[in-house]
Every structure is written in C-alpha cells, then in structure tokens.
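For this view, one protein chain was removed and the others were kept in their places.
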Amino acid sequence: MGFAKSFFTAEPTDPTGLVAKTERRVRFEEVDMLGIVWHGHYVSFLDDGRVALGDRFPALSYARMKEEEMAAPIVQLHIDYQAPLVFDDLMLIETTLHWTDALRLNFSYQISRADGRLAIKAYTVQLFTDLKGAVLLIPPVWIEEFRQQWKTGMLV
Amino acid sequence: MGFAKSFFTAEPTDPTGLVAKTERRVRFEEVDMLGIVWHGHYVSFLDDGRVALGDRFPALSYARMKEEEMAAPIVQLHIDYQAPLVFDDLMLIETTLHWTDALRLNFSYQISRADGRLAIKAYTVQLFTDLKGAVLLIPPVWIEEFRQQWKTGMLV
Amino acid sequence: MGFAKSFFTAEPTDPTGLVAKTERRVRFEEVDMLGIVWHGHYVSFLDDGRVALGDRFPALSYARMKEEEMAAPIVQLHIDYQAPLVFDDLMLIETTLHWTDALRLNFSYQISRADGRLAIKAYTVQLFTDLKGAVLLIPPVWIEEFRQQWKTGMLV
Partner (left out) sequence: MGFAKSFFTAEPTDPTGLVAKTERRVRFEEVDMLGIVWHGHYVSFLDDGRVALGDRFPALSYARMKEEEMAAPIVQLHIDYQAPLVFDDLMLIETTLHWTDALRLNFSYQISRADGRLAIKAYTVQLFTDLKGAVLLIPPVWIEEFRQQWKTGMLV
C-alpha cells in the first residue's frame, strides 16, 4: 500500500503488516443533503476496520485493552477522500496494522465500493496509556509477546 | 401544556412544573437526503433541554448525579413529529419537569422554529439508579430536599 | 406481541404482521460514560429493523419510495427501555409491520441481547408524503397492490 508506506516509513526487514477485511452498508442517517455520506461518518467506518483486526488478533481488541486496564487513544487521524459513498452502498473496509519499533499502533485503511472503486484512504496513529491517560513508555509483557509472535511470522 | 398533562396526570394541588428554554441551530450533518433533520437527532435536542434545566437547577444536573454516584437512565421516550426542521434552522427548546410523587423524572418538551411553528412535542421518563444500574426505591436526602424546595415554591 | 397490540388496535380479521429479523453489534462510539449504549442510538437500531423488512419486501424499501418520488417520514416514535446494551453486545432486532386500514406504516420492534434478555420495545408511525412533504390522502396503486397481496396471504 504505497500510500501508507510513504507515511509509515518501513524498513525492508520489517515484518509484513497484519490485515483484516470487513463490510458495512451505508445507513440512511449517514447520508447528507447532497446525497453522499457525510465526511465525518468515515471515522466510524475506520473503527469497524480496527474491530475486524481485533477479531482476528485478540491481542489488538478493545476487550484485551480493558482487561489490561489500558487504553489506546488516537493521536493522529488522516483521511484522503477519493469518491463519495451513497445510500445503501456496500463498502469493503481493508485495514492494515504496520510494524513499528516504537510503542504505538500505526493503522492504514482503504475503503472501496462493491464495484472496486476507492472511496477513501486513511491512516491513524495510537499511543498506549493507562486509564488515567498517562502515556506508557515501556511496553507491557503481553504486547512484547504479541510483537515477538508477529516478528517470527506466527501471526500471518 | 395539554399534551404533557394528558400523559403525566397531575393533581390540582401539584406544584407547577420547572421550565427552561434554550436554543440550538441545525447542523449540516443533522440533515438527511430529503433535506430535513433526521428524526433520530431530536433525541440529542431533548438532551440539550435537560441540560438547560440542570443549568437553572443544579440539583438536576449531570454533575450532581455524578457527585452522588447515581445515574438517571431514560426508561421511556416518546416523540410526536409535527413539522420538520431544515438546515440552519434556529430552534427553541422548551423543557418542563413535571411534579410527581413517584421517584422519577417526568420531562416534557416542545421544540419550535424561530417563526413559532411547532416542530415536535415529546416526553421522557427517567428512574434513579446506583452506578451498577440498581433502581433506587427510597429517595436520597438531597432529592427530598429539592422536592421540598419545589413544593414550597422556592424554585420558581 | 402484546405491547404493540395494545398500541396498534387490531381486528381479529386483520392479516398477520410482516416480520423481519436482523443483527447488529454495539460499537465503541455508541457507549456512553456510564458504560451503556446512549439511549438516542436505539433510533438507529430501529432503522436497521425497517431496512431488514425492506430487504424482505422491496415494496417497503427506501429505494422503492425514491423511485416513486415519495417519502415516509416518521410522525411518532416511542421506546420503552428495559435493560441496557453494553459495548460489543450482539443484538437481535425483530421488526413487525402491523396491518392498518389507514394510509400509514405502523411498525413495532423488540431488541434483545444474544442471551435473549429484552433491551427495548418500541413502535413508530409513518405517513406517506410527496417529496415536498404534502401528506398523501389517496393510496398510490403500487401500495394498494402490496396491501392486496398482504391481505390475500401472498407475503408471509
């Protein structure tokens, strides 16, 4: 995904990104008076993408965060809009978690219509915090284990 | 307010309802592809009405509930739609808390456009619970005090 | 459904209601600071219910309305909240269109959790209008045909 590559600089030796795909259908309430999905609703579509990845890799799920008494707030959000979705469109949400040596979550996204036309490209960056919002500087053991599995190719 | 009266049966000796008025302007994102405010957004407008009452009477505010480690979940919601609001309409939200001997909050609402035309009438019913969701059966002292002030005409 | 029966008075000879079931999973953004789904989001869940019925019976779909240059605005909404949904709950939305001789759409709804516990009961009433919002007083031919099919048992 050239778009994300240019944002999230990757080393040739970095493990391949983790990918999940999910679908969602545009709701009536999501469409504005111009007949297209209001640009703010795409943020919710990206959430669905991360949930789909959490379903594939439970270490990335909200449930696991909660269990560990941690949070992963979004600190950066970027969306490039290509072509609007309209009412009742079935969209495909493709989400990739990119490897990084830093203690953060770098996601990129592509949302397409059923006919394959690209609707948006996007990325988000998340940090890890405790429940009071203090940023974690040292990775917890369970995250280190997840990264180790990823690095050794056990997750693909 | 005949509408609410017919729902919330009132005794002639009941204290007068507590009233607050507030304004809100329709946002672009609240308007649907037919050019009118999507019916679900009115629930948010009603929230603004209750917040306005909490601003006038702090005992009814969310801040006070939190301080007392209580919640007041909505158990009933009813909206009669009369005439649609459109983009950029300035609406007037009138909210009334009706007296009841029961341990609950009975609100009625009227939302009108700037030209006076009625957009919706509505009512909600809330119970009091602890933070685990268990319904309170005996009124806390601070609520009793508030009701006493209301009954003796100290709140109008 | 006793709840809806008591609201939408039915004659013994009325045709049976048309029913659709669909599922939806609670999103992170739908949960409030008390850890339960904010009461206003249920209006969107009801929309999903009507869409599911439109999928089963295309005459009831938004696409058909648009094709006929008509709208079916909601004029009444009522929700009774029974037990809160929480994050990641899978809900079952059961929607029933009730027969009426009047030119309107009377829907009732039940939303339950996966364990069968009832979350809400609700009903909505819709009128038919042209695209300028004028209420239709005489049923269009295609609606009459749909009602005829329903009455003669061709839709179950």
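As written, the chains take the letters A, B and C, and residue 1 is the first residue of each chain.
As a working rule, a contact is a pair of C-beta atoms (placed from the backbone, for glycine too) under 8 Å apart; a residue touches a chain by one contact, two chains touch by 3 or more.
Given the structure is predicted, the values throughout are model-derived calculations rather than measurements.
From the options A:Leu90, A:Leu118 or A:Leu131, the residue with contact to the unseen chain in the full assembly is A:Leu131.
Not every partner is drawn; the one left out touches subunit C at residues 28-29, 31-33, 35, 38, 40, 87.
In the full complex, the hidden chain is touched by subunit B at residues 27-29, 44, 47-48, 51, 62-63, 87-88. The set of subunit A residues touching the chain not shown comprises 34, 36, 39-40, 43-44, 47, 71, 73-81, 84, 131, 133.
The working rule: only the chains that are shown with their structure count from here on.
With centres taken as mean C-alpha coordinates, the chain found closest to the middle of all protein C-alpha atoms is C. For the pair subunit A and subunit C, the distance between mean C-alpha positions equals 33 Å.
The geometric centre of subunit A is 38 Å away from that of subunit B, both derived from CA atoms.
The mean-CA centres of subunit B and subunit C are about 25 angstrom from one another, to the nearest whole unit.
Looking at subunit B, one finds that residues 40 touch two or more other chains.
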